[in-house]
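All remarks here apply to the structure that follows.
Missing here: one protein chain of the complex. Every other protein chain is in place.
Up next is chain A:
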Amino acid sequence: MIKKWFKKNKPRKDLPFFWQNYAKSFEEKLPEKVSDTRFVVFDTETTGFDFKQDRILSIGALRVENKSIEISDNFEVFLKQTKFNPETVKIHGIIQNERFQKITELEALKKFLSYIQNSVLIAHHAGFDVKMINKALGRHGLPKLKNKILDTAILYKSTRIATNLIDREKSYTLDEIAEAYNIDLTDRHTASGDAYITALIFMKLLSRLSKDKNFRLKDLFKN
């Protein structure tokens, strides 16, 4: 499958240098074993849920390798945006003239790509965050993310037992899973905080899904 991707996405010389660097990282094949794989767990805070109109305010990410997180290695950026939605301020608390140092959208994307490289991306309800990032990339004339993606909401569903007694189609929120796994909900609704909670959930999910020491990456995508 990886090979096929490459044929489709031949390195385009017209794209900026940082993108080419990012694209180049995919020449390296992903490891077979889950324990050797580098995962990046991330979350975005946005001005809303409209992919066209709304903008990313902040991205938080952490690297998970062999069920550990190096805190020094975390990623957290706040973005300068002209769009402002007082409704969502209630949720994420990021106001327009914040004391955080803010960078431009392009700068943030640049940093994010160089951080993630070819890692497997993890997010809760990943579809939303990935699309938000892809939309932002598109605004700067860049292609979509090339990474493999896993969704903790879907992985969690596959750990639920097969019985008619529960609603198996139910979609689980981050809070519900965190409660089931006894994870503290501090810093909820900050990109970094949510990424950290998602990372803890992901590690717990891995142990519930893995069948043995040589648990392969391939198997993880079967869920």
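By our rule, a residue touches a chain if its C-beta (ideal position, glycine included) is under 8 Å from a C-beta of that chain, and two chains touch if they have at least 3 such contacts; residues count from 1.
Quick note on the criterion: contacts and distances are computed from a predicted model.
Missing chain, UniProt protein name: "CBS domain-containing protein", from among "Urea transport system ATP-binding protein", "ABC transporter permease", "Heme exporter protein C" or "CBS domain-containing protein".
Among A:Val34, A:Ile69 or A:Leu217, the one in contact with the hidden chain is A:Ile69. By the touch definition given at the top, chain A reaches the unshown chain through residues 60, 62, 67-72, 74-78, 100-101, 160-161, 163-166, 179-180, 182-184, 186-187, 190, 192-193, 196, 200, 203-204, 207, 211-212.
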